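One structure coming up, written as structure tokens, with questions to follow.
Only a single protein chain was left out; the remaining protein chains are all shown in position.
Labels run A and B following the written order; every chain starts at residue 1.
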Amino acid sequence: MQTFEYANPKTVKEALGLLGSQWGEAGLLAGGTDLLSLMKDYVESPKRVVSLSGIKELKGVKSSGAGLHIGAMVVLEDLVENGTVRKEYASLVAAIRGVSSPQIRAMGTVGGDLCQRPRCWYYRKGFGLFGRDSNGRELVPNGENRYHAILGNSGPAKFVSASSLGPALIALGAKVTIASASGNRSVDVEKFFVTPSDPHSREVDLKPNEILTEVVIPASGGAKNATYEVRQKEALDWPLATASVALKMSGATVQSARVVLGHVAPTPWNSTEAAQALAGKSIDESTAQAAANAALSKATPLSQNAYKVQLAKVAVKRALLAAAGKA
Amino acid sequence: MRPASLKEGNVPSKYDWPPAEKRSLIGKRHNRLDGPHKATGAAKYALDRNAPGLLHGKLLISPHAHAKVVSIDTSEAEKLAGVKAVRVIAAAGTELMWQGSPVAVVAAETEEVARDGVRKIKVNYEVLPHLVKEEDLNKAGGFTKPSAEQNQGNVEQAFAASDVVVSEGYYGINTITHCCLEPHGLAAEWDGDNCTLHSSTQAVGRVGGDLAKVLAADPGTANIKPANVRVITQYMGGGFGSKFSADRWDIESARLSKQTGKPVKLLLERDAELLMGGARPSDYGKIKVAAKRDGSIVGWQSESWSTGGPTGGGMPPIPYVFTEIPNRRMRHIAVSTHTGPQRAWRAPNHQQAAVLTMGALDDTAHKLGMNPLDFFLKNVGLTPRGDVYRAELLKAAELMDWKAKWHPRSQGGSGHIKRGVGISLHTWGGRAHDSDCRIIINPDGSVQAQLGSQDLGTGTRTVIGIVAAETLGLPLSGVQVQIGDSNYPASGASGGSTTVGGVSSSTRRASIKALDKLLEAVAPSLGTTADKLVAVDGRVQVAGDASKSLTWKAACAKLGTRKIEEIGRQPAKDEGNLNDNGVGGVQMAEVEIDTETGIVAVKKTVAVQDCGLVIAPKTAESQVLGAVIMGICSALYEERIYDQQVGKMLNADMEFYKLSGIGDVGEIVVHMMTGVYDGRGVIGLGEPPAISPPAAIYNAVANALGVRVTTIPMTPDKVLAALGQGGRA
Partner (left out) sequence: MSKIDSDGQNKNGQPGKKGFSRRSFLGAGVAGGAVATLPSSAAAAQGAAGGRVLGPGPIPVALRINGKVHNLKVEPRVTLLDALRNHLDMTGAKKVCDRATCGACTVILAGRPVYACSVLAVEAQGKDIQTIEGLGTPEKMHPVQKAFVDNDAQQCGFCTPGFVMAVKAFLDKHANPTMDDVKKGLGGNLCRCGTYIGVRQAALDASRELKGGKRA
């Protein structure tokens, strides 16, 4: 880890004043489980680390007419213990429990989860976000790609989004609030995640001088929701594929559905194909399987990861059955 | 197999283990002596060494799998504030054979600055061609060479016979790393011409000699002798066979310390630990087995290959356990790869041999339509200890409820969850290593047992304490066990399951000799002769007459000012039948597989183990439990993942170099064959139970799925590929 200046502002405004206009000038410390590892591996070496831990306005979970407001610095353990979350958002609870280390849940924050960098081992070992060697050759297609993307991978980005909460939040129609010196903007979580086309940009719609301050989940309105993660280990382990679903039901029939896959693409993957396949149907083994097949119909697996197509289908099917209470 | 008591020429000796009814400590469930120190963080490991002025050493390691150093410039590093010394390890012209090879080393006032210094060193490399994967021989280029061929009987005839069934398959187990939680390394400090090493080692008696030999060639330390180097290892955080010698970075720590006049601590960073801290060689093989319809195995043919890094990999002992298959031909190819070199890994070459052999034999049983339990029982005559294996197979089957759980392949259940069971057999030597023990009985009644041994977490301290206290008639608290220091009498390196036999035997002998001396000193005051006296229950008394006795303390006071010091040795002719060599074990695994995800869960493992007399059952059982858990890690998770394009290990970390967690291991039933084999004396236990788990799980998976996942680890991608669901075959 290189040396850096450290600041511990008390307000978002103070924090914004400490950020730079380019990536690499300042790093936002929002839990430390990712940023410090990146810095120890010299993947990121910000000249200044701006801690968000002292900013009270980024903490706390509260309800309003707009829904549930979750501060960016709320740690996963606090979120999973929130009464509303437990009652309304089983998909979020399952996504958090999927982070099966109590230490990470106690340290990791909502904002940190959404903004964490990919775990792609080429990226982490110094080959850049797109995994290129010194001659510019892309290493992932002919390399070790068992954990890489099977969807949205036609461009140079072949990593998968590591966010645990992203798929659930997208399925629930959540938005993030982003603060900058010029004011706040609100972005759908779905649009917050972007597939970068240049290796020096980010996987999220956040500028170097902005701070993600809160997540707002609209009231569930009784939508049934669930998350299913395919993880090899019970203990701390990255999922191989996940799916989060939210179903607006009319009786036993799906009025509208959102099906969002995780760990299969450079962003959480909102499958409109699966949603269409479910509209007007009741959920059973066969409709769930049909939706799963639809969700993966356009999958383009790499040399080693065709198995993830199957795993993602299983995640979709099981999440749907869980949401429908048929797991 | 014969109990030791039946060995030719064995005569009863006073040094023999006390008979079962007279044992007050041996075989009882004592807590490990150093448990409270470990559980409270008070135990100090090499990595924990602090000292005034201590400098932190950090290595610059090669980023390339194969390269030549063209030039190296350390000047910027030397200028950095806080950096106290920089040494070049790989000078210009040096060829580096694997990623992780040490290139230079920096000593600085803080860890952070030492790392800064490493990054300031400029090296130009000429990158050379590399091979980092060996499973596909077609892609191994010129890095292969035939390394072994063995023939026995008439293989052609055996396989061509009309009454045999031939089973043919591909089997494999990958390279894994030791991944010791405490990395390799030490802290070195000099006092004049004497050097003290706080080392994370399995051999306090060896590291100092290694170091002295090298340093004797350095100007400034030319007069160094092994006796000038003291090695201290009170605790060490795992070795598993990878920590015997002084490594290059250890020598550099001593040099840096000499150069700077300060203590220097250098233990590997995690990536370096995984890159070069030790690797278990792989083994892959195409195997054919011929068996008669009644199940008797008559032929074996194998074409195998493996790597252990730059030097290739030797042939494991196949066919394993069933060594008396009458007709057999084994050919082996060593593949040299530009990967961190192999080191002994808990039962070297045996996991590989078990996976290849038990996998091929299990498939043969399937082809014959036989229950593998019956098949293995049918063939135990082909092993060197058929009676042991028969008894163990039957015991394991009972503990697993094999009869109820086994089913023919493809009948693992109707839903997507399939269950299956598998068997593996193993063998190991476990002969006692050379060991000297000094027992000191002081006039104040205190007792020390001193050995230049080390406790890797196996319970060595506890075993020594139990043996000494048992022999002296004291409670366990009456003996201070002093080990982990090369200044104590020499005792062997802890590897190959040789320690428990060595230290228990030398401790027993030393204790008896010391007690004899005490009894002689005490006899006059009890009005008798030493031969009439015994030490029991904390007293010295006339045998059979507790009224004529002294407390231990009062007895020791009779020594006046002179303490007793006696050395006991292993080996020692005519001093009792205390240890033996050669054990068998049987393990059975039960798995549950989600065939939609390919995820395998080990639900239950049964480990039946013969290891002669068990001195400390609690820590012995922990050895078996841990061995099974390590085997589960290997069977399902552990994989050193290299990219051939760039020659780099992509998971030199603990995130993607996966180990099982607390929820990832099922029920484990340990059954020690105590009682039956006690008469043989003590036999080592560390390796044998670590051999079978991958093979037993491998066969359980085949039983559950109905098809074999051919190579270990059995990750979801491979399980799904075996089921035709796409993935890495």
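Quick notes
To be clear about the criterion, a residue touches a chain if its C-beta (ideal position, glycine included) is under 8 Å from a C-beta of that chain, and two chains touch if they have at least 3 such contacts.
The structure presented is a predicted model; accordingly, all values stated were derived computationally and were not measured.
Between the chain not shown and the residues A:L36, A:V187 or A:A290, the one that touches is A:L36. Within the whole complex, the absent chain has one touching residue among B:G153, B:G209 or B:G238, and that is B:G238.
Mapped onto chain A, contacts with the missing chain fall at residues 1-10, 14-15, 17-18, 29, 32-34, 36-37, 39-40, 48-49, 51, 53-54, 75, 77, 100-104, 106-107, 233-236. Residues of chain B that touch the chain left out of view are 31-45, 47-48, 50-54, 56, 82, 109-113, 179-182, 189, 191, 196, 232, 234-238, 240, 269-270, 440, 442, 446, 448, 456-458, 461, 465, 476-477, 479-482, 484-485, 487, 618-619, 621-623, 625-630, 633, 653-655, 659-663, 665, 668.
The criterion applied here is as follows: only the chains that are shown with their structure count from here on.
One simple way to say how far apart two chains are is to compare their mean CA positions; for chain A and chain B this gives 42 Å.
Chain B makes touch with chain A in their complex at residues 112, 115-116, 119, 596-599, 636-637, 641-646, 648, 650-651, 653, 655-656, 658, 660-664, 715-717, 720-721, 725-728. Across the complex, chain A meets chain B through its residues 1-3, 42, 100, 119, 121-122, 124-125, 127, 133, 137, 139, 142-144, 146-147, 230, 232-238, 240, 301, 304-307, 309-311, 314.
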